[in-house]
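First the structure, then my questions, so here it is.
One chain of protein is taken out of this complex; the other chains stay put.
Let's look at chain A:
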Amino acid sequence: MALQGVEQTILRDPALFDPNRHPPPLRHRPHEQPPKPASTLAESRERLALIRGVNLRNNAHAVLSKESFEMRKTYLVSAYQSGAFLKNPDQRGQPPANPMTDPAGMEAMMGMMKGNMMMMIPQTLIMSWINAFFSGFVILKLPFPLTIRFKSMLQSGVMTRDLDVRWVSSLSWYFLNLFGLQSVFGFILGSDNAANHMAQQMSSMNPAAGINPFQPGQDPDKLYQSEAENLEVMEHFCILDGVPERVLRHYADHKSY
């Protein structure tokens, strides 16, 4: 039984406290995959035409007079709706073929299954390896006391009934980090942080050529249609209206330039 009021200590190798022996902290540097650059001009057009619409929507009020805006709006809306920017306009509107019916789809499915199995088997192996490797020793001591209920959470892999709950076993620590930190990262760093694996492919923009607004599997035509709708409901106003008066007033207020 643990003695009440006496702090429990474990005999540790003094070498553990030698700061020179600690491995340098690993830099978190996820290797980023920039989106695959377009391989033909038509593909590049398909990607960037959407950004053009977004630019128009965001910046038109800062630049364009009413006529120029209406002209661009009409052009872009009709081009989006007619699919003029699509890479292959002939395939427009056709749903992606049902993978169950045609043999090529079947093969693709099998490929996917194989891929999944390829993922599953190493996962199982890694899990059992971690279980064997990480179990059986404690890795840190919490600076605050906890009730006995936390024992199962913090000391999995260490079958010691007497050990103070403040000692955390390595297996518990591993799982706590694995499952607990994802949302913490999301909270602190924002939803598109580098530690978030989902967001990895969106980061690192290569100017112009590398940008791809489409997620894999997304139908560009649908995005075009919705962008056309966005543009259609846009009201025009322009900050260039009344800019002379604004400039005069602004400089009258700040004579000290």
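Miscellaneous remarks
Quick note on the criterion: a residue touches a chain if its C-beta (ideal position, glycine included) is under 8 Å from a C-beta of that chain, and two chains touch if they have at least 3 such contacts; residues count from 1.
Just so it is clear, contacts and distances are computed from a predicted model.
Protein name for the hidden chain, per its UniProt entry and selected from "Proteasome core particle subunit beta 3", "Peptide chain release factor 1-like, mitochondrial-like", "ER membrane protein complex subunit 2" or "Actin-related protein 4": "ER membrane protein complex subunit 2".
The residue from A:15, A:62 or A:148 that touches the chain not shown here is A:62.
Touching the missing chain, out of A:114, A:141, A:222 or A:246, is residue A:246. Not every partner is drawn; the one left out touches chain A at residues 27, 37-45, 48-49, 51-52, 55-56, 59-60, 62-65, 68, 208-209, 211, 239-248, 250-251, 257.
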